[in-house]
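Missing here: one protein chain of the complex. Every other protein chain is in place.
Naming follows writing order (A, B and C), and every chain is counted from residue 1.
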Amino acid sequence: MSLTTPLRGVVPPVCTPLDSRGEVDTASLARLVEHLVDGGVHGLFALGSTSEVAYLTDEQRATALRTVVEATAGRVPVLAGVIDTTTARVIHHAEAAAGLGADALVATAPFYTRTHPEEIAGHFRKLRATVDLPLFAYDIPVAVHSKLSAALVRELAEDGTLAGLKDSSGDEGGLRRLLVELGGRGGRGVGPAPGFSVLTGSELTVDAALLAGADGVVPGIGNVDPAGYVRLYEATLTGDWTLAAQEQERLVELFGMVDVGPEADMGRSSSALGSFKAALQLLGVIECGATAFPQIPLSAGAVAEVGRHLRAAGLSPVR
Amino acid sequence: MSLTTPLRGVVPPVCTPLDSRGEVDTASLARLVEHLVDGGVHGLFALGSTSEVAYLTDEQRATALRTVVEATAGRVPVLAGVIDTTTARVIHHAEAAAGLGADALVATAPFYTRTHPEEIAGHFRKLRATVDLPLFAYDIPVAVHSKLSAALVRELAEDGTLAGLKDSSGDEGGLRRLLVELGGRGGRGVGPAPGFSVLTGSELTVDAALLAGADGVVPGIGNVDPAGYVRLYEATLTGDWTLAAQEQERLVELFGMVDVGPEADMGRSSSALGSFKAALQLLGVIECGATAFPQIPLSAGAVAEVGRHLRAAGLSPVR
Amino acid sequence: MSLTTPLRGVVPPVCTPLDSRGEVDTASLARLVEHLVDGGVHGLFALGSTSEVAYLTDEQRATALRTVVEATAGRVPVLAGVIDTTTARVIHHAEAAAGLGADALVATAPFYTRTHPEEIAGHFRKLRATVDLPLFAYDIPVAVHSKLSAALVRELAEDGTLAGLKDSSGDEGGLRRLLVELGGRGGRGVGPAPGFSVLTGSELTVDAALLAGADGVVPGIGNVDPAGYVRLYEATLTGDWTLAAQEQERLVELFGMVDVGPEADMGRSSSALGSFKAALQLLGVIECGATAFPQIPLSAGAVAEVGRHLRAAGLSPVR
Partner (left out) sequence: MSLTTPLRGVVPPVCTPLDSRGEVDTASLARLVEHLVDGGVHGLFALGSTSEVAYLTDEQRATALRTVVEATAGRVPVLAGVIDTTTARVIHHAEAAAGLGADALVATAPFYTRTHPEEIAGHFRKLRATVDLPLFAYDIPVAVHSKLSAALVRELAEDGTLAGLKDSSGDEGGLRRLLVELGGRGGRGVGPAPGFSVLTGSELTVDAALLAGADGVVPGIGNVDPAGYVRLYEATLTGDWTLAAQEQERLVELFGMVDVGPEADMGRSSSALGSFKAALQLLGVIECGATAFPQIPLSAGAVAEVGRHLRAAGLSPVR
């Protein structure tokens, strides 16, 4: 499905189910896609941070993306993360993603190396010029340790390099400034970059981002409860901000599951992604809740706590 | 005026006008208080970061607070910042503030030293036990370089140590989680800490914070346009989120003035506080736009740009 | 004693013994001064970070400095820390220190606020112009969260603003570049800033800093074992780098005491300063090992571990 612009709505970053040997469980992944599309989502983001893309080999990335594209079967657009340290390596992934049928690409600034706004601009421009797919910038300082400035994003939006931004920076004030510069609530679609899409990755403040004029959301915990985010999004379309906020509050409570793994024992990725996958297993969507090595598995007690979070949010574990 | 709890509404952090010698200009400060109360604000926060408290001697702090208390004359509550490195020094300021008639105190975690949540908890408890005024925690990692965790704030809210939180952390997701834990939109006032007030210092996303259930806002640029924030706040009381967001967008554009000073030439405090004071001077509220030494003064060109921001936001410079 | 320039040798940052009520124990402090001067140190740094200056009220700071000056009785120069957020507040402390007989001042960059190199330069110049005592810059990013650049230090060294640098930045490569720019090992004393003194606060690599041409050291654990640092320093004067390194290794092992307090229970300041004071109490130098509130006291087990560190380093507890 080709991307209509600007991309709007709920676009979950699809988890990558793994089997007990650590390989991509394509049957579970296809079921997860069905779970998400059934939930009413407006797009899928494969190979994002939540997919454990940083843990997947090139072959595993290809398997995951191919499975998502095939299972989606054009019902919604599929965005593909092309996550690597610098331009030449990212282009390699971008060409692979294009070959596998991705509808758009999502790339971060260079990482590992010490970079600069001029270099980041060159990076995005070269990517766009080399692989002919709409390109989203992925602003995720917690992973790449630099922040895309509003000025840089705006420049690349206005000159057509970027089709959109996935903002996982957590800098809601900065995002608001960018949205206002792009035309604000009224002016999006007619402002200086009319087709440009702003998606927030801040899944706890989606009502707020949509009130501010963002186009959509990429919620990690949307893997678990896609229909909840769709209800939230739809409430905002009708201007029912109170309903949107109530739905957001329920999702905030559900999100509490990311802390089930003790910080003394494991990294925040192990705990958060582990809880999402445990929830999907408990809900019967995927077969096995394992995260990729060397992440630390959740204990049985932690998984039980995930189950309590599900029930408290009105979701029904089947295991 | 004694504080009714929870404190709600618009509580600007009052700028401290200085004369050309760097001393507190009490006449201008009294006019600023009038400007703010006339604008409809619900409280005043003296000696906050925006007051340049870190630049003021103890004598200047006393002069500023005394002036604010007297000029306010009980029309709204006056909160006083008691900003210093650790407990004994903060208590010194707290006792001075109590003697000068402050209605509540606002304190940060210890800074300069390397601290710990247990030490921070002890710090707030000792303050509360020593000086009998409602105590607000001021979460401002950009200044003190530690973050108050939601767990710590909640503990100190529930045991009555804290009357409220001024959240300038910029962590809107964390704030949402805290608000939900405290009862959410519906449960504030009946939740686990019913009199506890949550005020956001994130002045660009006030509509969002209020939608999330925050009680009010402490906006630096509220010095310049208090009536704008009051309109925003009142729109949310009637559930008119669209109007609130439109007012917020106008204020976001106005806020653009903080960047008038080039980063190559001066610190972000010099530029932001300099722009607020230049605006107040242009509006005829204060006599002189000088910031405290060693902050760098704005150039004439930068001041002219502040004037353009005022006019674009519908405010009318008189100079 | 007036300062001869450049200041050279071992200049410990003097701890501030407190009694059980948290007040300065002047008798213990006088004994500590004697312990240090007896150990052969070349100067004393009162009211540094190790003195818990950030925890002391103005009155306590005055008591501590007065006691150090009187107990020293001109045998070595006394440097006084003037630690506060910005220029006007620092000048207040500087005038007090000058009145109490300090031989030199030690000031950091502004903190709490967001500053800038131009502002920092103005800060040091104003201090130097206002209070007529030799001025040392205290580069301590872990406390003030900005780093003094080599270019800035060099500029202020060459124009006579600064008499020296106390480098607690931990950036040994940057320090080496500065030392080379100032003339290197051979050129110190005849280079572009001949009277300028470079003192390292990195107490675990003093042999290295002296090999690189630094003039001396300000070692926190020099409170506990001043004679060890003096032996290290003297070994380097005779070119016996092997002996210097052996002495440094013994001091590194002794320094292990700073970790006796568990990170889960207390801040790094509580643990490190608590261990120094526990050691001084065990050695019979001071009466009570308490640190200032809200630091967490060491457990009895932790104090016993401090004793083991002392004995392993050849020091003899008397309690």
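Everything that follows uses one rule, which is that contacts are C-beta pairs under 8 Å (C-beta built on N, C-alpha and C of every residue); 3 or more make two chains touch, one makes a residue touch a chain.
Predicted model only: the values in this text are computed from it and were never measured.
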By the document's own contact criterion, which visible chains does the hidden chain reach in the full complex? A, C
For the chain not shown, which residue from C:Arg8, C:Arg176 or C:Arg231 touches it across the whole complex? C:Arg176
Can you say which of C:Thr115, C:Thr161 or C:Thr205 touches the chain missing from this structure? C:Thr205
List the subunit C residues touching the unshown chain? 170-173, 176-177, 180, 184-185, 202-205, 207-209, 211-213, 239, 241-242, 245-246, 248-249, 252-253, 255-256
Hidden partner interface residues of subunit A, rising order: 22, 49, 54-58, 60, 83, 85-89, 92, 110-116, 118-120, 122-123, 126, 142-145, 265-270, 292-296
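The criterion applied here is as follows: only the chains that are shown with their structure count from here on.
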What's the contact topology between the chains, one of line, ring, star, complete, other? line
Taking all residue numbers at the subunit B to subunit C contact, is the shared part over half or under half, that is, same or different? same
Intercentroid distance (Cα basis), subunit C paired with subunit B, Å: 36
Report, in whole Å, the distance between the mean C-alpha point of subunit A and the mean C-alpha point of subunit C. 49
Subunit C: positions in contact with at least two other chains: none
